[in-house]
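Other chains dropped; remaining ones untouched in position.
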Amino acid sequence: MGLDVKGLELRRGRRLLASSLSFEIPNGNFMELSGPNGSGKSTLLRVLSGLGRLETGQLFWEGQPFDRTGDTHRSRTLYLGHSDGLKGALSGLENLSLFASFRELRHFEEPVQTALEFYGMYRFRDVPCMRLSQGQRRRIALCRLMAFPAPLWLLDEPTTALDPLGIERFMSHLSDHLARGGLAILATHQSLIERLRPTMQLRLGRAG
Amino acid sequence: MTPFSLFFHRLASPPYFYELSKPWGRVFAWLALVLILTALYGGLWLAPRDFQQGNGYRIMYVHVPSAWMSLFVFMVMAVSAFVGLIWRLRLAYAVAAASAPLGAAFTAVALVTGSLWGKPMWGTYWVWDARLTSELILFFLYLGFITLNRSFEDQQTGDRAAAILALVGAIDVPIVHYSVDWWQTLHQGSSFKGLTSEIAPAMLWPLLVMMAGFTFYYGWLVLWRTRSEILLRESDREWTRRVIGS
Amino acid sequence: MNPWIRFFRTEVGLSWRERRRVLLPLVFFVIVASLFPLAMSPRPEVLKLIAPGVIWVDAMLAIFLGLESLFRQDYEEGVLEQWILSPSSLELRVFLKVISFWTVTSLPLIAMSPILVLWLSFPVRALVVLLVGLFLGTITLSFLGALGAALTVSLRQSGMLVAILLLPVATPILIFGAHSALLASEKQNPRPALYLLATLFFLTVGLVPKAISTALKVSYEV
């Protein structure tokens, strides 16, 4: 069943970006969201995550309509936007532990360590994030997805600033997630995702 | 290069300074000890009781030198800051950084001894007059310098930022010094005008000796502290590894 | 460890990490307090009158100056997005964030105020009233300041705006606070002023966290 979106109207400010979007993503699949710059990819992800405003349209999870701003939706969703969402003054490890507190988790040391190792950031775990390079910060942000599993991923150009090895890692992580029945929507420009054929592709139109 | 600028250049090289500062530091330390002891003897035994203040005035032998040092050290910092910014000498930054806590300490001593002296003289520990307040502000300037210097991840950035602050803050030094002339204050006016002085010679010479002693004391401490500041700044260089290794 | 406690500790720890951060408000407090005698009048009989006012204005400035950027950085780093999208109570998180701010900035400041106030020739006997007032008042002001910060988090250069939004609201607190201390110093009854202060305190602590979390959510809905 997965995520089901019906008749969604996409707006940003006064600009109408798409008038009636409908799609369904079954469990274990992911959707690639493409379209020219300014076509509304980020806007759609923000709306689905609960950040942006939803004017018209209905959302269903496993066939049930749901409230985007409710705790159930929040605990099953992980959103990663253009910004990494890391506190510059805190180290990677501290940032992840802070994120664990957002999810009210008590035991997280082990998965966090595994994630840091997976993304090759274990040796940098104690460096304040503001002293990491762009790609290193992105890796820490991706560690969140690994250490705190959730069925729905909403990722906005997740591979920005990653080196080829980083992308490799992310791809294998994504395929694990799908294999476990997870769902994902990825906004991306280059269809880097050669190895994994996305089940669905949504192309948003010319910037309105 | 003239011999002088050659000497200057060699001195500015951290390893050379590191070598040289050790013997000089010893000399300064001994000078300071001898001068301070002499001054104490002169000030506490030889100098007569004051007919107005009794023995209370003897706190002057601590108060005046430390007040003078509070200004002197800031000038040293401003000059080193200038040298550091213009010629990019790391040694100069090290000197400024080493001086700041010393200057702050001298200022604190001047404030405390002044307050203690104020109680019998003016009937209160503190008045909001120009000299006292500007000295207090000088203390905050020292704190600001130290804070700014430590605020950056990168020591060089901190050094240069703090150097700029020291240069701008140096404007406070003449203000502290001339405050007694510019405003009518409770605080004593300047006793030294040029080479003449109003203080009785028997009271004066220990004071002068004490001031020289304090200056050498500072000289010793600053050399000593600069050495460790240099090691900190140059810790990834070849010569520091040699020094630490040996 | 309880995740909420961990959150609180991280917030406080961020300031503690660099010990000097905690000292900053103190130094600020002292410097500003010393400005007034300089700029106004150094005479003890005048100072005594303005002392509680100075302390209160000073405390308010220290709080607002620090609060202005309370959420700013979390906003710009995208951490606030994650706050809002997390399944736990936003209100409680906001409450803890404000209290952690208060612990780090205002608590040392309250501890410092007796010294300052004596320095400004204020009588010792009114000290307890001053301290109680400051305790209630700084918490209230912190929550109000946080509300201002939340309302303006998505605006740029909002420092002044926060101050203006809040000053009218904060003024009563300031007046009751300063007056209670002044009354006590003149051996009059400070109770009524303190009660009003306490009323404002409970109202604020009860209602404002909710308002703050709504304000934060709204600032994302562009």
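To keep things simple, chains are lettered A, B and C as they appear, and every chain counts its residues starting from 1.
Rule of thumb we're sticking to: a residue touches a chain if its C-beta (ideal position, glycine included) is under 8 Å from a C-beta of that chain, and two chains touch if they have at least 3 such contacts.
Because the structure is a prediction, the values reported are computed rather than measured.
S.K.: Summarise the composition of the whole complex in this file as a formula built from the shown labels.
M.R.: Beyond the single copies shown, the full file gives A x2, B x1, C x2.
Convention: only the chains that are shown with their structure count from here on.
S.K.: Can you name the chain that lies farthest from chain A, using the mean of each chain's Cα atoms as its centre?
M.R.: B
S.K.: Comparing chain centres built from Cα atoms against the global Cα centre, which chain wins on proximity?
M.R.: Closest chain centre to the overall C-alpha centroid: C.
S.K.: Just curious, how far off is chain C from chain A if you go by their C-alpha centres, in Å?
M.R.: Result: the chain centres lie 37 Å from each other.
S.K.: Once you find the CA centre of chain A and the CA centre of chain B, what distance in Å lies between them?
M.R.: 58
S.K.: Would you pick out the residues of chain A that each touch at least 2 other chains?
M.R.: none
S.K.: What are the residue numbers in chain C that touch two or more other chains?
M.R.: Answer for chain C, listing residues that touch two or more other chains: there are none.
S.K.: Would you mind writing out the residues of chain A in touch with chain C in their complex?
M.R.: 12-13, 46, 49-53, 69, 71-72, 74-75, 77, 79, 81-90, 94, 97-106
S.K.: Help me check something: in the complex, which residues belonging to chain C touch chain A?
M.R.: Residues of chain C touching chain A: 1-4, 6-7, 10, 14, 17, 73-74, 76-79, 81-88, 93, 217, 220-222.
S.K.: Residues of chain B touching chain C in their complex?
M.R.: That would be residues 126-129, 133, 136-137, 140, 143, 147, 150-151 of chain B.
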